[in-house]
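Shown below is the structure under consideration.
Heads up, one of the protein chains got dropped from this complex, but the rest are sitting where they should.
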Amino acid sequence: MTKLLQTLVDSIAVGSLYGLIALGYTMVYGILQFINFAHSDVFMVGAWLSFLVAVRIGGQTATVEPSVAKALLVLLTAMVCCGALGFTIERLAYRPLRQAPRLNVLITAIGVSLFIENLGQLKWLFGAMPQPMPRLLPDRPLFALAGVNVNLLDVIVVGTAAVLMLLLNWIVFGTKLGRGMRAVSYSPPTAALMGVPVSRIISFTFVIGSCAAAAAGFLYATKYITLQQPAHETWIRLGLKAFVAAVVGGIGNIRGAMLGGLLIGLIEFFGAAYLSPNLRDVYVFAVLILVLLFRPAGILGRATVEKV
Amino acid sequence: MTSANARWVAPRPAAAGTTWLYSLLPLLAAIALAAALHFGLQPAIGPFRTNVLMNIGINVILAVSLNIVNGFTGQFSIGHAGFMAVGGYTAAAITYYTSFRVWGDALMHGGVLSGVPANGWLTAGDALFVGSCLAGGLLAAVAGYLVGLPSLRLRGDYLAIVTLGFGEIVRVLLQQSDSDIPYLAADVQRMSVWQMARHLGGALGFSGVPFYTTPFWVWLFAAVTLLVAFRVKRSSYGRAFLSIREDETAAEAMGVALTRFKVRAFVLAAFFAGIAGGLFAHEIGTALNPRELGFMKSFDIVIMVVLGGMGSISGAALAAAILTILPEVLRSPPHVWPLGLVAIVFVLMVRRKAGRRAALTLAAVTVALEAVRAAALWQGVNLADYRMVLYALSLVVMMIVRPKGLFGVREIWDYRPLGRRRAATVAVG
Partner (left out) sequence: MMEPLLDIRGLSISFGGLKAVADFDLQLGPRDLQGLIGPNGAGKTTVFNLLTGIYRPQAGSVRLAGRVLTGLRPHQVAAAGIARTFQASRLFGNLSVLDNVRIGCHLRTRHGLPGTILRTPQQVGEERAILARSVHLLSTFGLQDRRDELACNLPYGDRRRLEMARALATDPQVLLLDEPAAGMNPPEKLALRELIRGLRERFDVTILLIEHDMGVVMDICERITVLDYGVTIAVGTPAEVQRDPRVIEAYLGGDTVTK
């Protein structure tokens, strides 16, 4: 029982992070129909920027007095910078390829991803060494439930993720901008004819997705403390799992991404806890393949039929 | 065609003896090429460059084989390293454990072609090595069949994700194998085949595999891969692949069995990737570990195919060579202007009018690269630190400036100097 609850708490915390990252994948896929491989690097940059800013404002070590104001400052800086990064990537690398075959865009995305990783590895940026994230947020057992400690940090992670998701949900379904996004995702030419500024909407989508990824990066860094070097495969692997979450939930579907994130978190942690801890990646990808085989459009997605 | 039910069936002529000669002649040429590189080039370039030469060959096999799936058939596989891993580990395990059973050690027992002239021409060791590579290819082909089956239902990106997932699953499973590889003949004697299959070195990698791989073997297999790819592309069979890439619905209406051909493309490509894995496993200076064969390796191969031009065999091979050499060259960047000059002349000769703009672009790129090099020398910046950054950047720029890859769907020789461009392959026979 204890194990079950503990696993549940862990998986929800991680799952909500997956969900946040998956939002960026799913929104870009929904509008441009391509896998933005560089998204996991935006997530990585978000985590590393959080580290840099935290060190700058709070001193070098883990003895920083935890403060919500400082944490918010770090979070916002990371989000703004990553938003700008996402905007730049789309402008410079993807926009010239709007009409190109999808494989080309995919290769470009891989190129951008390699570029960011290796740029981050340079001495004057993030460096090629793992670093410990300073503690910015207080962490203590909040309450115990059937012998399981629920930590404040977990609650903060899940809470922040939930707030951001609700915000995003509101942006997409409750604002004019969101209506533009949905219009573009159905058909960019038609949306353009209806007066939707397609290019601006696409830029905006990248900015939002990147902000969400940055927030996920910040939360990841605060929860897991150790930051691997930028080109380390951990980042891409986390990104891949988030992408799997987007596909499982139904790619292009924002609520699907959130649901998929939680589901992948659950599968990964329960598989690790009850089957074998070493095969967690296998569970995730096996579920992916099964979902694609039996419900290719994902849980919340709708199948499309090609017209002859 | 007299009655309504009589169908046209391609008639077959009586078999002619010389036709078989034409069939086998390229194979002799392949052996000659491999021997030339092995006995002629290898002694002249030293051990380090020999390794680069072998890596080029292995990457040529990988790129040309992936081109059958991605370039010919228009499917979208980004899990090629997974097939390479299946083949590599199969071959490594067979060689390693069989060596113990036969000779009581895992030393190299090859002959001249494996680099040990003292052992004579062809030895049992050579046979074991080639056999294990082929076995690796076959097992990879089986894996290709299993991955190809979902292409029944999936299109485009979804298939790509499944292949990616396949590659990751292979990697994780190999990482979970037992890292305790026995190194005593007595221990190996006691093991069952099943136990052998479980002891593959885990996350540390499979070490102790004898170094059979030489330029001869690599380029023999590379030449065979190229030969097969060309023969497939210029045949009725290959045109069925191409038609799927062009338009699935129309291809099916023309009688091309989509699923069957897609799966076959996967199987064929996986077979050669498995062989490449076998060569990689037996190469000196490489580490056969799961991390080496993860999705980054798959991406590398996809990049080669796209850079060369989807469907262009010679383009894929050339891109494989360039991308293998490039990171090495960037360690100590040489002048680029001679290469730039050659490229400009080539472009101007091939396409006189449209070539002018391309030539200007090339000239600008050459000047810019020279400037970067000069600035780096002047400022004392070590460009080697930036090699991956530059590599990534040039990839993005390439995709934007020349989205069709170096040669598009054509082969290099379809670009005739000072003449009209030929359409893609028209020759028969």
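Couple of notes before you dig in:
By letter and in written order, the chains are A and B; residue numbering begins at 1 in each of them.
We adopt the following convention: a residue touches a chain if its C-beta (ideal position, glycine included) is under 8 Å from a C-beta of that chain, and two chains touch if they have at least 3 such contacts.
Only a predicted model underlies this, so the values are computations on that prediction, with no experimental measurement involved.
The residue from B:Ala240, B:Ala281, B:Ile344 or B:Ile400 that touches the chain not shown here is B:Ala240. Interface note for the absent chain: among B:Ala124, B:Ala257 or B:Leu339, the touching residue is B:Ala257. The omitted chain makes contact with just one of the residues B:Tyr22, B:Phe48 or B:Tyr183: B:Tyr22.
Residues 1, 4-5, 7-13, 15-16, 19-20, 22-23, 228, 231-232, 235-240, 242-243, 245-247, 249-258, 264, 268, 311, 409, 422-426, 428-429 are the ones on chain B that touch the missing chain.
Everything below uses one rule, namely that only the chains that are shown with their structure count from here on.
Each chain gets a centre from the mean of its Cα atoms; for chain A and chain B, those two points are 34 Å apart. The touching residues of chain B, when paired with chain A in their complex, are 70, 76, 150, 153-154, 156-158, 160-162, 164-166, 168-169, 172-173, 175-176, 249, 291, 294-296, 299, 302-303, 306, 310, 385-386, 388-389, 391-393, 395-396, 399-400, 403. Per the touch definition, chain A reaches chain B in the complex via residues 33-35, 93, 96-97, 100-108, 110-115, 117-119, 121-123, 231, 233, 236, 240, 243-244, 247, 278-279, 281-282, 285-286, 288-289, 292-293, 296, 306, 308.
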